[in-house]
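Dropping a structure here in structure tokens format, bear with me for questions.
Missing here is one protein chain; the remaining ones are kept as they sit in the complex.
Per-chain numbering from 1; labels A and B assigned in written order.
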Amino acid sequence: MSDRPDLDAWIARTADAPVRDVPFETMSGVPVDPVYGDGPYPGEYPYTRGVYPTMYRSRLWTMRMFAGFGTAEDTNARFKDILRNGGTGLSTAFDMPTLMGRDSDSGWSLGEVGRAGVAIDTLADMEDLFADIDLSAVSTSMTINGPAAVILAMYIAVAEKTGVPHEKLAGTIQNDIFKEYQAQKEYIYPPRPSVRIVTDMIRYTADEMPKWHPVSISGYHIREAGSTAAQELAFTLANGFAYVEAATAAGVDVDEFAPRLSFFFNSHSDFFEEIGKFRAARRIWARWMKERYGAKNERSMLCRFHTQTAGVSLTAQQPEINIARVAIQALAGALGGTQSLHTDSFDEALALPTEKAARIALRTQQIVAHETGVANVADPLGGSDYVEWMTDEMERQAEAIFAHLDDLGQGSILEGVYAGIENGYFVGEIADAAYRFEREINNGNRIIVGVNAFTDGDDGDKELLRIEAEVEEYQLKRLADVKLARNDDDVSRTLAAVAAAAQDPNVNLMPSILDAVKAYATLEEVSMAMESVFGTYVEKAII
Amino acid sequence: MSLKPFATPWPPPAEMGKPKRSIDELYAAARGGERRALGRLLSIVERGGQDADQISDLAHPDAGRAHIVGITGAPGAGKSTLVGQLVRDLVGAGKKPAVLAVDPSSPLTGGAILGDRIRMDDIVDPGVERTSAFIRSMATRGHSGGLALAVPLAVRLFDAAGYDPVIIETVGVGQVEVDVVGAADTAVVVMTPGMGDAVQANKAGLLEVADVFVVNKADRPGANDVRRDLDLMLDLSHMTGQESETGYRPPIVMASALNAEGSEEVWATVEKHRAHLDESGLRATRRQHRIRTEVRARLAQAMAAAAEATMDGDGATLLRQAEAADISPTQATNELLTHLLNKGPAS
Partner (left out) sequence: MSDEPQLRIILAKLGLDGHDRGLKVVARILRDAGMEVIYLGLRQTTDSIVAAAEQEDADAIGLSMHNAGHMTLAPAMVTAVNDAELGTPVIVGGIVPEEDVQPLLDKGVAAVLGPGASAEDVAQTVRDAVAAAG
């Protein structure tokens, strides 16, 4: 028992929480408490110290490794491997044409088919991807945004065909369109119709798929594009507020969908800045959801997030030293209280990871989880003057950005985000930050080991993963076969219905998209049916 | 996008590098519709000097048909989007527009990022037929005087190569940019809500040169305020402005270029002004004004160059005397001027 009544109360409350079956003591046998320092404690509003009371004592973060390449069949084999080895989470990367709503036979797709992920043209590919997998027993994460509605519809169609009801489907679709305009640039339509698609999906999943996370609000790509830590934090949370405003404006109650929103952050190399960022994210989200958006459900206030180490920090020079970078970034993610973590492979500055590099990456976070002892205590850095100051500083910078966006939107963050996209605010800020960083490296004010200092020892012996051109040939033939076998009248009819639904903002797009994919309309056909109504987004180049 | 199969044998043909052709050959090719030749000539024009003069002389007899439209406005007013939409409309209507987009260079390095080149392909349909429009970006190259020489010459070249209309797009911040746009047949000034644009435009002297006002982003709050401010200022200048001379009051068009709204009305208004120029006989006045502006700029530049040359050359003695305070600067100037004027044009 401590001499702190609030801590005693917290310990009493968490006494029954399930804990992992490991000794919570140091390597030398010294027992440690589940938490130290002052409240509010983990699991208590505003959740600065963690979203769950006992954090990793109860359950380690999920080691979610993002993968996918080649054909749907290749990835299916890898999925089955994961399931055989006790995994339950499947994470899908799509190739660039799929991410842009293009078919493999489009002129735009040349050289890109199956390169950076799996190629999906029609429902037939999705059927291959999940062949012989019980969709009621897995959780699937799909990293796609612009054409997310079509891909989700294909997933639902596979479930229907295998007799799995909608409400049993569990998983996440990234579907964060705002950051596409700000950073990743994988958009199709202009912002407003794109957000309508997102809100249609939020509404559809709220009604039909209670275990599905319809949006994963992602700062990762904002950071990769060159933003500062505070910009990543602020832009991401502002995007989250914007979705909340859009969905509530569309008539969905905030507590009906907000508990299923999740976040995705970057973990870069400045250790304490990253930890401060993660802690600030939880506090800001909780306060805004409660105070500004009137959330009542505690789960609406929890900023639960996935973390990936910073791909952009990996160097092509002396690639092996990236293992050290990834370890430090992974440690920051764990100390920051992440719910899941992807660790990058050391060779990713050169190409897609080899199997060996991907294994080392996984082993790296396993070392952090099982050897370092950081999982024994929730928010072990809480109470450090520096960490608390950094958390406050991150919050202060983020609030200044929210104020600017609120101003731009005349009292609406949603309108502020639209305005910031249109006037180039986001891309301009990110480009400035990226350039400043590069200049610091170039003039030697910032040392990047192996790049502008300590450059000896690059032996040039680099083993790389190659995706063969056969994937493209296979995929083109597959697509041609499907087009030949399908009923063209059904395709035209269902595509016309998609376009008609697009024209009426009061109609939810999901049912008509589901019909179209079940008729084996291609990803591009469905995307173009909407584009004929919504138009195309062409960004103004801001350097 | 025609990502063609590798039909061309490797290694590539021996004739790498830009083909070297004479100015006459390039001009003939450009007149014949070869874009590459026109692109080359525009670079020569931009550099200035004797070759540029030669191009001007070649183009002069073939030019004079195109309607020249100047479009300016503050940064961020959405000019590029509007011009892009206008060009799309004009191409759709079977016209052959040229655009000269002028952007400032960095005064420090002379470098520039010309980042808002109009996209004609969009994303819709790779492999669509190449557009009839010709779009050229021009940096100010740190010396606004150069712009005053290069722009009229480039316009003449477009005109002679059969482009009509020729649109000059500038960022209306400096006097030279305002002059360039003001010397067009039709000067369009683009404004947006919430930037205090009407007041700024007034200060920059844009109100006096404008023939058409566009209030862009008209769906934004404050658009009607801009319109009201403009109307008010036009009322104030009623007695002295062009309205009192010719009865023409510059119309105000509300547009939203981002939503492709209003561009057709903008062009219809430009056409109306064009008709007004013809009916009132003002077209000739405009052209005279334009020629006068160009000749003045050329003269000023030639004189400045001659002055520099004289101070370093046969007038150096007089300059030394002034520097030594033996004679006054005004005395030195007057004697150098007499010397220069008697000497005749520089070789």
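Everything below uses one rule, namely that contacts are C-beta pairs under 8 Å (C-beta built on N, C-alpha and C of every residue); 3 or more make two chains touch, one makes a residue touch a chain.
Owing to the predicted nature of the structure, the values given are computational and were not obtained by experimental measurement.
In the full assembly, the chain not pictured is in contact with A, B, by the touch criterion defined above. Only one residue in the set A:Thr88, A:Asn442, A:Asn487 or A:Gln503 touches the chain that does not appear here, and it is A:Asn442.
Only one residue in the set A:Val32, A:Val164, A:Leu362 or A:Ala431 touches the chain that does not appear here, and it is A:Ala431.
Only one residue in the set A:Val51, A:Met100 or A:Val215 touches the chain that does not appear here, and it is A:Met100.
Annotation: of A:Ile144, A:Ala225, A:Val377 or A:Val498, A:Ala225 touches the absent chain (contact as defined above).
Across the interface with the omitted chain, subunit B contributes residues 1-4, 6-8, 10-13, 15-19, 35-36, 38-40, 42-43, 47, 105-106, 109-115, 117, 119-121, 123, 126-127, 130-131, 134-137, 139, 141-143. By the touch rule set out above, subunit A reaches the unshown chain at residues 96-97, 99-100, 102, 107-112, 115-116, 184-186, 224-226, 312, 315-317, 349-352, 430-431, 434-435, 438-439, 442, 451-452, 460, 462, 464, 467, 538-539, 541, 543.
The rule is short, and it goes like this: only the chains that are shown with their structure count from here on.
Residues 1-3, 76, 80-81, 113, 115-117, 119, 122-124, 126-127, 221, 258 of subunit B are the ones touching subunit A in the complex. On the side of subunit A, the complex with subunit B involves touching residues 106-108, 110-111, 410, 422-423, 531, 536, 538, 540-543.
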